[in-house]
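One protein chain omitted, others in place.
Then we have subunit A:
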Amino acid sequence: MAQFFYHTLVGQICLMLLETLAVLVPLLIGVAYLTLMERKVMAAMQRRRGPNVNGPFGLLQAFADAIKMIVKETVIPAGANRGLFLFAPFLTFSLAMVAWAVIPTGNGLAVANINVGILYLLAISSLGVYGILIAGWASNSKYAFLGGLRSAAQMVSYEVSIGLVIVSVLLAVGSLNLNDIVLAQRHVWFCLPMFPMFIVFFISALAETNRAPFDLPEGESELVAGFFVEYSSLAFGLFFLGEYANMILMSSMVSILFLGGWLPPLGIAPLTWIPGPLWLIFKILFCLFVFIWVRATFPRYRYDQLMRLGWKVFLPFSLLWMIGTAGFLMATGLLPHSGGVN
């Protein structure tokens, strides 16, 4: 069996497909239940019951929603750029899936354990803006176009501060490999020494995923639904899935960069019994809970406030912090040697 999987071409391709499925199937189920979790958590915060009719505790609601979405009619507006219109949701969805290839769920346990893992994540998340921009343009609608433009400006702005935060983490790690980043947090999670950066990264993650209070690209009160106003049925569903998969991805990035990935909080007995992937899932769930909590709590930002926060507050602050980190590590001789932990 091992002979077949590791030494024949067909076997290797089969193995690759199985690995991909092992990541994608839990992810898609996770996305389905994330929508349910969002509705339940927000309902609890607003003293409602939330979905409770389909299945026990409303557990089948996610599937009911999915079936409803699939059987609806696909409408392509007249004057829309047909090819690009259908390409955009596909792009958003597949980018949200592709990024998961490098996320380690245990020591060395990733589909692709590549040297430049964190750059790969940054590259994929910077591509996410195209799905939205193309959707906005191809819809041939003013609301969609304005939503697309807003989103493009917003995502590009917050990527800068995300990049700088990642650089300060990398300075302390000495490697671009996600596995090494987690292993570097064996003694202390980075959220403690770099607490301000943790907050900056989390808020930027909210902006990057177009979540409340930065959900201006959708802005249903002024832009109807922003860039996906013209989408219906499965095309809309793909945007929806992509958006929630991106939320989970960003939460896992927060967990890996600042909350020690699959590592338990302390290396002592009862905590180490719980397997690593479960720890990662707990941390992702915690981040997702905060995502939803923020949505239920804060009103939407005004657009100029959003831009000001990104460029005039987060960018200088994270730049200063990065220089400070580099200076501190250099002065104390703690700067990790080039070449990484390995």
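Note that in this section a contact is a pair of C-beta atoms (placed from the backbone, for glycine too) under 8 Å apart; a residue touches a chain by one contact, two chains touch by 3 or more; residues count from 1.
Operating definition for what follows: contacts and distances are computed from a predicted model.
Asker: Name the omitted chain as UniProt records it, choosing among "Cation:proton antiporter", "Phenylacetate-CoA oxygenase subunit PaaH", "NADH-quinone oxidoreductase subunit J" or "Transketolase".
Answerer: Missing chain, UniProt protein name: "NADH-quinone oxidoreductase subunit J".
Asker: Of A:Ala22, A:Met45 or A:Val156, which sits in contact with the chain we cannot see?
Answerer: The missing chain is touched by A:Val156.
Asker: Among the options A:Tyr33, A:Phe90, A:Tyr130 or A:Phe289, which residue touches the chain absent from this view?
Answerer: Final answer for the missing-chain contact: A:Tyr130.
Asker: Pick out which of A:Ala80, A:Leu122 or A:Val254 touches the chain that's been left out of the picture.
Answerer: Checking each option in A:Ala80, A:Leu122 or A:Val254, the one touching the absent chain turns out to be A:Leu122.
Asker: Using the touch definition from the top, which of A:Val31, A:Ala62, A:Ile103 or A:Leu176 touches the missing chain?
Answerer: Per the contact definition at the top, the residue touching the missing chain is A:Leu176.
Asker: By the contact definition given up top, give the residues of subunit A that touch the hidden chain.
Answerer: 84, 114-116, 119-120, 122-123, 126-127, 129-130, 133-134, 137, 145, 149, 152-153, 156, 159, 163, 176, 304-305, 308, 338-340
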